[in-house]
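In what follows, a structure is listed as structure tokens, so that the remarks can point back to it.
Shown here: the complex without one of its protein chains, the others still in place.
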Amino acid sequence: MKVIIDGKDVELQEQKTILKVAEEIGIEIPTLCHHDGLSSYGSCRLCIVEITNNGNTEIDTACTRSVEDGMEIKTATERLTEERKLIAELLLAQAPESEKLKASLSKLGVQESRFEAREDSDCIVCGRCVRACKEEVGAGAITFVGRGYKTKVDTPFSINSDVCIGCTACAEVCPTGAITVEDEEAMRYIRYFNTELELAECAECGKYINPKRMIEKLKKEDFAYYPEENFELCEACRRNKEMNKFADKFLEAK
Amino acid sequence: MRKIIHVDLDTCMGCHTCELECATAHSKSKDLLTAIQENPLPQHRIRVESVKGINILWQCRHCEDAPCETICPTNAIGRANPESPVVVDDNKCLSCKMCIQVGCPFGVLKEDNADGVVTKCDFCIENLEEGAEPACASGCPTKALKLVSLDELPEDKQEEVGKEIPTVVYKKVSLP
Partner (left out) sequence: MTTCQCGDLEENKEKYLAPLKEILENYDQKEEDLIPVLQDAQEEYGYLPKVVLREIADSLDIFFSDVYGVTTFYSQFHLEPRGENVIKVCLGTACHVRGGARILERLQDELGIADGETTEDLKFTLESVACIGACGLAPVMMINDDTHGLLTPGEVPKILDQYNQG
């Protein structure tokens, strides 16, 4: 399979998305909703490219479109730059206060939006958090609620989730910084989703460690090797315990 | 050829040079004097602690069937082939921290202070590909850490490689 990206000839053995191929040859295409650890989604539209094949030229998202033999792909034409600016402004109108989003969009030269700002919103509905929670972590605590312009991400009925394990991946992958996590004493609060979880205490030092629900979930995993009691320990106590075990073995061997 | 980092605990004097070398090797500048001024500061992935009078070197064991690999939802942690080191793909990591918080029984994973992804010993995989020693070994002033091939070890020690609690820290890796 042969394609041309920005004038460079590329030979491929396997199916890949345009975004992946471009990345491999050092061409950067802007994205917000794409994450290598998540499935392709194509919601932010920033990664649009111009594709010419069999004499037809079209615009499509590089993160969802697979390369086909004979494609000629352009990633940075004037038309694309203009379209991306428009898209960026529309995204910014959805989360007008987000500094994190502004920082990402500054690369496209967009710092403010001419469109009416969506009220009380700091979410661009890119779906990174939903995909992380549902497809990767497997908790399925959050979902898209509603439809169209008013779509938001939330737990069912906007109430404290009883399936969230408090891993905080949603907050980490959020491109606008809308989701925050706060640990206070024995509780973890993910206030964006009205969710709170009880934290477990380290069996050794008593420090608050992980949400109890996360530990319960991980105990069910099929580990080849894992000392059961280590689940209940904080990172430092786990290390100490194993180091001591190690020292004992070492002294014994001497 | 399978290679391991062989640690001779009797030779280690607990000077923490390996920690410095490790942090420098994983810094932006790769130069110690520049690295200490970087913000955020580069992190080391090996640690030396004195337990019961012994200087213990503690780092990722690159376990067979590594629990962190099992737990990782996006397969960001894994090996390129069965004998290469366990490494983290920063781009795939969701920072769910399940591996740090519960996944590693030895508590050697930590959060990157720059972007929240998980960092751990990567066996200085770039050096390895060029046939060079990992930074912790090459920088060790007493040569307590050494990259050796598996068959250089006495037979009884060979058997301990990859075991849960070996008496000497081994890390296994294969070279092209």
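Read from first to last, the chains carry the letters A and B; within each, the first residue is number 1.
Everything below uses one rule, namely that a residue touches a chain if its C-beta (ideal position, glycine included) is under 8 Å from a C-beta of that chain, and two chains touch if they have at least 3 such contacts.
Since we're looking at a predicted model, the values are computed, not measured.
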Exercise. Which chains here would be touched by the one that got left out?
Worked result: A
Exercise. Thinking of the whole complex, not just what is shown, which of A:51, A:141, A:171 or A:218 touches the missing chain?
Worked result: A:141
Exercise. Quick one: which of A:12, A:86 or A:163 touches the chain that's been left out?
Worked result: A:163
Exercise. In the whole complex, what residues of chain A lie against the chain that is missing from view?
Worked result: 134, 140-147, 155-157, 163
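To be clear about the criterion, only the chains that are shown with their structure count from here on.
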Seminar exercise, completed: dist(centroid_CA(chain A), centroid_CA(chain B)) in Å evaluates to 27
Seminar exercise, completed: Within their complex, chain B touches chain A through residues 9, 49, 51-52, 54, 56, 58, 63-65, 67, 70-71, 73-74, 76, 89, 91-98, 100-110, 116, 164-165, 167-168
Seminar exercise, completed: Note: in the complex, chain A contacts chain B through residues 35-38, 132, 136-138, 167-169, 172-173, 209-210, 214-215, 218, 221-227, 230-231, 235-240, 242-251, 253
